[in-house]
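Apart from one protein chain that is not included, each protein chain of the complex appears where it belongs.
Note that the chains take the letters A and B in the order they are written out, and that residue 1 is the start of every chain.
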Amino acid sequence: MLSGYLVTVLITIGIYIILALSLNLITGYAGQISLGHAAFMGIGAYTSALFYTKAGLGFWPSFLLAGLVAGLLGTILAIPCLRVREDFLAITTMGINFVVEATFLYIPFFGAGMGIGGIDLPHFFGQEISKSGYLALVVLVIGLMIALDRWLTRSWIGLAWAAIREDEEAAGAMGIDVVRFKVLAFALGSAGAGLAGSLYAHFLTFIMPVNFSFAQSMVILSMVVFGGIGTLRGPIVGAIVLGALPEISRPAMEYRTLVYGLLLLLLMRFQPGGILGEHSLLPRSWRKLCTAMQNGKTGQ
Amino acid sequence: MALLEIDQLTKAFGGVTALQDVAFEVTEREILGIIGPNGAGKTTLFNCITGMLIPDRGVIRFRGQDTHGRKPHELALRGIARTFQVVRPFPTLSLLNNVLVASGHRAYPSLRAAAAPFSTPAAREAAQALLARVGMTGEFDRPAGTLPLGLKKRLEIARALALDPALLLLDEPSGGLRHEESLQLLELIRQLNQEGITIILIEHNMPIVMGVCRRLVVLDHGVKIAEGDPSAIQRHPQVIEAYLGKAARG
Partner (left out) sequence: MLFQQIANGIATGAVYALTTLGLTMVYGVLRVLHVAHAGIYALGAYVGLVAFRFLESFWLSLLVAMVVCAAAGILVERFLYTPLLHLPRIVPLIGSIGLFIAMEEAFRIVAGPYALAYETEIRFLSLGLGPLRLTAPQSLIFTVTMLLLGLLWLLLSRSTLGLAMRATAMDADTTATFGVDTRLIVSLTFAIGSALAGAAGVLIGVYDNQVWPTMGSIPAYKCLAIVVLGGLGNIPGSVLASFLIGLAETLLIGVVAIPFPRDALAFVAMILVLMFRPRGLLGKG
């Protein structure tokens, strides 16, 4: 049996994997820098929490509504983002995060600074699900996200995103409706963040605006970039490594944020594709090792 | 019948008038050459035709329909394809995927079709055929960014062809090509034209222009200074002054 502590850590990491994979759709595949992903996680968490505690809906409808509402708001908020490009876009998404957080913080309906409590773990057949059961649920959602990722990257949608990421104007000249495909990326990515937010809320049972701050967005984005942006494995590994870092470095509590910052800095400086990016050292050496081994075999 | 009609087309950037009341027509299945000295407004003209720039004034009609307010992708879907003077392949995508991006024009308008896998054997084969058509061989899986300039230019033509265009706009396709490559290009342009594609060609390479175009439009400082068959253009005094004259003197 997994210990309670371990399960808690694993659930947290799992939720980060969902967040990183969903952000990867927007920033990795479609190439639209988003510095406000936590806003959509927050929208999902608050949607779920409100439907669950105030409207008395069960976990499942709340969970699905969280994805739906976050996806819808992602679509709407993508509209200001479409008017601006590149660095203007990055700062606009940052702004959206601050404004969404401020909305939670200042509007009493959202519990203001007090947040929302009393959100329980889901119930199955009248019984509250165990922590391990919840972990299974998180893993299931991760599985769905991976399937979605595989499906999208193999589809014309994924190819259109890649073209937009590389050269927006040339993509338009190739018949790609740039606006539509960008909105699609924001909608899907935000919906994924919304689902993760709901899982987060029901796991924590208590949410506050600060959980969905800009700093949280940075954590998610660094996971994506750390592992290798625009790949499937990258965000997963990034979420696992950076998600586990605070736990592993517990003894060196004093220095862990410093290490985190330096890690990001040095990684970008020397391995800008992330640890598992297409052209990074690790995958390259791995491929070399594989060919060397194959050559060894054929040589015998 | 005129496939493309342009009238009173005007576009200025700040103080620079890149196009001033330009008017001409392109008939179906012809090859029209656009020539003119550097900065004459040739590329700007292409940008207006493809919807990448919005003209200040004037009309552009494609198949009789005003293209005003149409986005580049809409015009691409209606059959206007282009290459870029300064090449713009998608650098990290493979050669094959570069072409496939354009093949997707059938899928993109419907979300359902766009959700289907793109790398089907049929689509790959068609893309490979296009790459072979423009004279590219070898590894189609390498990233386009690693190609030498000449091959990037060919890749751009293959990509434009994948759009199944009715009108193909080529912006200095022979720039950076060696002599025999230019000859191949000339041949390709003729073939494409015979297959029914109307072509507008911006070109500084006079042998190519003279060899392939029946008709030329000459721009200088954004103004159309002459239009007609190549031999007449070569004798046109204003053209000699503005363009050929400089070349002759230089």
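FYI, a residue touches a chain if its C-beta (ideal position, glycine included) is under 8 Å from a C-beta of that chain, and two chains touch if they have at least 3 such contacts.
Note that this is a predicted model, so its numbers are computed, not measured.
Considering the intact complex, the chain excluded from display touches A. Considering the full assembly, A:M218 is the residue among A:V7, A:L68, A:M218 or A:A244 that touches the omitted chain.
For the chain left out of this panel, the touching residue among A:A55, A:V84, A:A136 or A:I248 is A:V84. Listed residues A:L6, A:A55, A:M114 or A:L258: the one in touch with the omitted chain is A:L258. Although one chain is not drawn, the whole complex shows that of A:I96, A:I164, A:L188 or A:M208 it is A:I96 that touches it. Against the chain not displayed here, chain A makes contact via residues 27, 31, 33, 80, 83-88, 90-92, 94-96, 98-99, 101-102, 105-106, 214, 218, 221-222, 225, 229, 254-255, 257-258, 260-269, 272.
Following the convention adopted for this analysis, only the chains that are shown with their structure count from here on.
Here the CA centre of chain A is 41 Å from the CA centre of chain B.
Contacts from chain A toward chain B in the complex involve residues 151, 154-160, 162-163, 166-167, 169-178, 181, 184. Put simply, chain B touches chain A in their complex at residues 50, 52, 71-73, 76-77, 81-82, 84, 88-93, 97, 100-102, 104-105, 107-109, 111, 113-119, 159, 163.
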